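Only one protein chain is missing; all other protein chains are in place.
All chains are identified by letter, namely A, B and C, in their written order; residue positions are counted from 1 within each chain.
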Amino acid sequence: MKYFNCDYNEGAHPKILEALQKSNFEQTEGYGMDIYCKNAAEIIKAKCNREDLDVHFLVGGTQTNLTVVSAALRPHQGVLCAETGHVNLHETGAIEATGHKVIVVPSKNGKLCAAEVLKVYKAHWNDDTHEHIVQPKMVYISNPTEVGTIYSKQELADLYSVCKDNGLYLYVDGARLGYGLCAEGNDLDLPTLASLCDVFYIGGTKIGALFGEALVIRSEGLKEDFRYILKQKGGMLAKGRLLGIQFKTLFTDDLYFKMSIHANNMAKKIKEALLNKDIKVLIDSNTNQQFPILNNSIIEKLKKKYNFAIWQKVDEDNTAVRFCTSWATKEEDVEQLINDIKKLI
Amino acid sequence: MKYFNCDYNEGAHPKILEALQKSNFEQTEGYGMDIYCKNAAEIIKAKCNREDLDVHFLVGGTQTNLTVVSAALRPHQGVLCAETGHVNLHETGAIEATGHKVIVVPSKNGKLCAAEVLKVYKAHWNDDTHEHIVQPKMVYISNPTEVGTIYSKQELADLYSVCKDNGLYLYVDGARLGYGLCAEGNDLDLPTLASLCDVFYIGGTKIGALFGEALVIRSEGLKEDFRYILKQKGGMLAKGRLLGIQFKTLFTDDLYFKMSIHANNMAKKIKEALLNKDIKVLIDSNTNQQFPILNNSIIEKLKKKYNFAIWQKVDEDNTAVRFCTSWATKEEDVEQLINDIKKLI
Amino acid sequence: MKYFNCDYNEGAHPKILEALQKSNFEQTEGYGMDIYCKNAAEIIKAKCNREDLDVHFLVGGTQTNLTVVSAALRPHQGVLCAETGHVNLHETGAIEATGHKVIVVPSKNGKLCAAEVLKVYKAHWNDDTHEHIVQPKMVYISNPTEVGTIYSKQELADLYSVCKDNGLYLYVDGARLGYGLCAEGNDLDLPTLASLCDVFYIGGTKIGALFGEALVIRSEGLKEDFRYILKQKGGMLAKGRLLGIQFKTLFTDDLYFKMSIHANNMAKKIKEALLNKDIKVLIDSNTNQQFPILNNSIIEKLKKKYNFAIWQKVDEDNTAVRFCTSWATKEEDVEQLINDIKKLI
Partner (left out) sequence: MKYFNCDYNEGAHPKILEALQKSNFEQTEGYGMDIYCKNAAEIIKAKCNREDLDVHFLVGGTQTNLTVVSAALRPHQGVLCAETGHVNLHETGAIEATGHKVIVVPSKNGKLCAAEVLKVYKAHWNDDTHEHIVQPKMVYISNPTEVGTIYSKQELADLYSVCKDNGLYLYVDGARLGYGLCAEGNDLDLPTLASLCDVFYIGGTKIGALFGEALVIRSEGLKEDFRYILKQKGGMLAKGRLLGIQFKTLFTDDLYFKMSIHANNMAKKIKEALLNKDIKVLIDSNTNQQFPILNNSIIEKLKKKYNFAIWQKVDEDNTAVRFCTSWATKEEDVEQLINDIKKLI
């Protein structure tokens, strides 16, 4: 069985394990106060080309999201989000469990746009009884989105402009950030991203780390006492160094981006092969997730050999599936997959 | 200025004040353990024609809703609700503040139907990763709904059947229950309602009481330790007798229903007068809320003399408004309103 | 059976009912936006001799406490409180249910002192790992306390000075404020109180209102968006005018203080009669709660005729009880109680 169902089927890039091995017997402070975390934070700040950043390391995405929201919002405030947003759909109500409403904003291809956010924001304040309605305070987007699409620099700038004008925080979930920043057609980079939102995270779990997300906070208002909330929500790793070591490795010699490019290339290979065979896609993605629409009978057969996600029923006979690649995806497996699909259609 | 903007513009029906006056110097236990609350609970149980009910008295609707949800659900469970549901839109995230997601189910005219609830329920369980999604556990409906429509006995039976089959609690918000039970076309009554849901409340605040809602719990699973949650959420009134006295009065000589009928009659008068003039309504309501669509210029002029709610923009020139009647609405004021509208069109 | 078990055994002072009656058919806005609430707020501000106050009206004490704490604190912050503090002991974890720890500070006779607060505050910050400990952010005291004692002006000034120096909010629960401000030996008044804390409330429920507490906020940081939290927590009364009308009445012709003085006088009568008979008290109180220590056999007999609270076991044979007086306590009942006790000892 070959796995294309997600980007965390394997352990970690060998260099990560190597770094853990090498540092294993060193003694350090706990809870992220060690030299590795400090170094990794410095490297990330340098990559973002800014000094005014706080960097915190967390173990996973849901943990990161709920900690950020809980730290940022007062009880009556909510998070604007696309229908498909991870915090809306796939975190078992983690945001609500911290007391906050996730407010769905109409979206397209998993993306929010400035105009729709503004509309929802204004609707709140126009209402006579706005105190009876959750106050919008944060906009949550993912880049790339949960369906593989990416934001352009202009789109992000527009969104952030609306946010700044209206006192909304903009939070970018970068669980798969590398795949986005290395995607064909992307015009964002870390410095630009860091200047066009209030807080974002650089995902490690889905891009070659054993685990870990690097949270980058720029807005002063979000920095205060963040480590308290981190501890309270169970997100402060005792051996925090494990996160520092990993992120230091990921951002040495561009390993993070090299892995992202590899995964994107593997995905592109799948995409192009299927397009050549006139297989339609549910959403046009240039990142490591591909959503071809396949005939149900083909899916049945492929399932015997490959593990992949059933995404969405399209009609009686056809279903969109998701193939996911990663740093660990082997070209030969991709080719085999393509061949098998070709044979089946 | 005449008020048609809601059903709580005045104090209370004079008989309520009279009862408070009469009992004022009696000494009773606090926190709802008094004889008046006991009596009122007995009367309500008799009206529902069941013995297996727990009755609790609370001050207001939001308080009641958040207490019920908090008492009923485990942290990972959520409440299914129409887009227009009060708990979704107009309680400043009170449900989320207790940690629970409000899950919007497609609805029509403010009503949920069994089929759509079943679909959302099944979608949850069909998902491979259902543990990543909030578990549906309660269905919240309002009868009448926030837009004045009512459930038929069959609709409610169907809904409850789906709920029972799938381990969902059915909770009926009866903030305006009297208006619904006395509406033209209604085929529900208290005993039927009590047998077709797990928990509901009989609204007093919007039907002639100073304040107060009588919560009626039938499902055993929802009864345990309810008073603890009531206290914790700030919903246990020190002089609980004030609620007992009011509900005893409301359910003596059918005062509750007489007031409801009056309000519905006043609303019908408005409705018919406007329909006769070919004024369209946003939603067809037989209860005390009416939603005519008026030209913006007419609205401007009416606003000088009447207080009513702007409900929803229909097009550039027209807007739906809401006129609300109550036990205290005077027929002469209704006639004046009708005449003024007739003159303006 | 005569009730001395609490100060909310009856309805309300007749003037309150009269005012409700008189205004009953007036139409007003809902949710506390009416003219009565505005007037009552103005009167309270005048009584406090300050313009920079926000006044909100809530139904009950637990509701008020949980709303204030929830509005004031970030998730990692806690409330310092005496062991006997109402929020610590008698609100079913209402504060914790909003996510915040109640941190017990050593106290004496129900009172906190500046030195102990400072010690707990410093202990937090001295700890190397302060991020692992709840951050003290608010000090909660009751005046009078839950055991009838009162703070002197100096004590309050000292406490507030420590609070201001260390960024702590000082919140005074005034559920029985009138009894405190009218107590023998008291040197506080409303203007002084308002200047020596950040937020406090004037209790109506326990001093002659049907229900209601007037929350007075002075600190700017606590004012923002308070009404959202009020709504979310279920504390925004639909017919808010009922609160405005009551507080307007309470603060007209000093009714509030006249009732407080009466209750204190009745309590004093009990206290002196018992002291004359060498009956000891658990705590020396000059307010409307008295805590004599009685022999268990006497208590047994008194229980047949009087309702009062068993407070605390003192030794095998003796128990402290609580007698509570109010605006409605009749002098003849007090005399009867005293005589009955005298006969029994």
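We take it that contacts are C-beta pairs under 8 Å (C-beta built on N, C-alpha and C of every residue); 3 or more make two chains touch, one makes a residue touch a chain.
In this text the structure is predicted, and so the values were computed from the model without any measurement.
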item	value
Among C:Val120, C:Ile133 or C:Ile299, residue touching the chain not depicted	C:Ile133
Residue of C:Lys47, C:His76, C:Lys239 or C:Lys268 touching the missing chain in the full complex	C:His76
Among B:Val55, B:Ile229, B:Ile279 or B:Val321, the residue in touch with the chain that has been omitted	B:Ile229
Residue ranges of subunit B at the interface with the undisplayed chain	31, 70-71, 74-76, 98-99, 129, 131-132, 135, 225, 227-232, 236
Hidden partner interface residues of subunit A, rising order	1-3, 6, 8-12, 14, 17, 20-21, 23-30, 59-64, 66-67, 91-94, 97-98, 205-206, 210-211, 228-229, 231-239, 241-242, 307, 328
Residue ranges of subunit C at the interface with the undisplayed chain	75-76, 78, 89-93, 96-102, 104, 128-129, 131-135, 309-310
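Heads up, the rule we're going with is that only the chains that are shown with their structure count from here on.
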item	value
CA centroid of subunit A to CA centroid of subunit C, Å	50
Approximate Å spacing (C-alpha centroids) for the pair subunit B, subunit C	34
For subunit A paired with subunit B, centre-to-centre distance based on mean C-alpha positions, whole Å	41
Sites on subunit B at which at least two other chains make contact	91-93, 97-98
